[in-house]
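Every protein chain but one is kept in place in this view of the complex.
Coming up: chain A.
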Amino acid sequence: MTGTTSTLDRRMQWTGIGFVAPTVLVIAAILVYPILQSIVLSFGDSSIDGSEPYRFVGLAHYSQLIHTGRFWNALGVTLTFTAITIPCELLVGIGLALLMNESFRGKGIARLAVLFPWALPTALNALMWRWMYNSDYGLFNALALQSGLADRPINWLGDQTLAMISMSIVAIWKTSSFMALIILAGLQSIPRELYEAGRMDGMSRWQEFRQITLPLLKAPILVALIVRSMDALRTFELPFNLTDGGPVTATESLSLYAYKVIFDFIEFNFGAALVVVQFLVIFAMSLVYIFLLRNRD
């Protein structure tokens, strides 16, 4: 009997490896090999079409990076953008989730309203908002001027501080819904009896939220925060289409700067160093979150 089991086990083992192999190959080719090659490229000089042989230059590109103001600016923009958007998305997301957890008529349309911003292509969404922010013909200035809230057009995307806020609003609008969906799923898994028990103890709604709901939502909130923070740290097409990183470089994210270095300035190897640093930033952020998740248990 043990003989047949182990044959079955071995067959299962080999079949399983056969089933997994194509996926592992594709992921290795598209995700793992390129990041490894980027690391190699960042330590050398070469040309994009392979006409010049690779020459090792050590940390030259990294020391150039440290002395490039535009890199520090892009890092600052990316971190600021993340620091503004994530807490706002979390607050709006919790609010939307609590709202969706109530029973009311027209739930289908409300759910579509929550899902729709998530489903939109970020690039086209950025164009849509760029049109609304347009200082001459945009919806926002039309409303602001006609209602008398402003006496001259507001330059939503043309002022350094305002552009960052405008860009953050677009991101918050688009991605709070994702937070809301994850948190809503968490809300729906909380047993009703807990609230009944709370009511017996004479808890107010706020106390219920603080003492029952929030602690049980910690796991889904952390998951949503990880996913969203990683997205915010690599934001690319939003500034690409909304502001092209401007005015000057006020909204130039790390991804956008790296893209310009690689494909506009054709500084292939310096760009590789940039993306490696960006990867390290995201990796560090994930470690922080993983540490937080660990502490939960």
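Operating definition for what follows: a residue touches a chain if its C-beta (ideal position, glycine included) is under 8 Å from a C-beta of that chain, and two chains touch if they have at least 3 such contacts; residues count from 1.
In this text, contacts and distances are computed from a predicted model.
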Query raised in the report: Unshown chain, UniProt name, "Urea transport system substrate-binding protein", "Carbohydrate ABC transporter permease", "Nitrous oxide reductase apoprotein" or "Acetyl-CoA acetyltransferase"?
Result: "Carbohydrate ABC transporter permease"
Query raised in the report: Thinking of the whole complex, not just what is shown, which of A:Phe81, A:Trp156 or A:Phe240 touches the missing chain?
Result: A:Phe240
Query raised in the report: Looking at A:Leu112, A:Ala150, A:Ile165 or A:Val248, which makes contact with the chain not pictured?
Result: A:Leu112
Query raised in the report: Which residue among A:Ala123, A:Leu162 or A:Leu216 touches the omitted chain?
Result: A:Ala123
**Report entry** On chain A, residues whose C-beta touches the chain left out of the figure
**Finding:** 9, 11-13, 15-20, 22-24, 26-27, 29-35, 37-38, 41, 48-50, 96, 99, 102, 104, 106, 108-125, 127-129, 131-132, 134, 136-137, 139, 142, 146, 173, 177-178, 181-182, 184-185, 220, 223-224, 227, 230, 233-234, 236-237, 240-241, 255, 258-259, 262-263, 268, 271-272, 275-276, 278-279, 282-283, 286
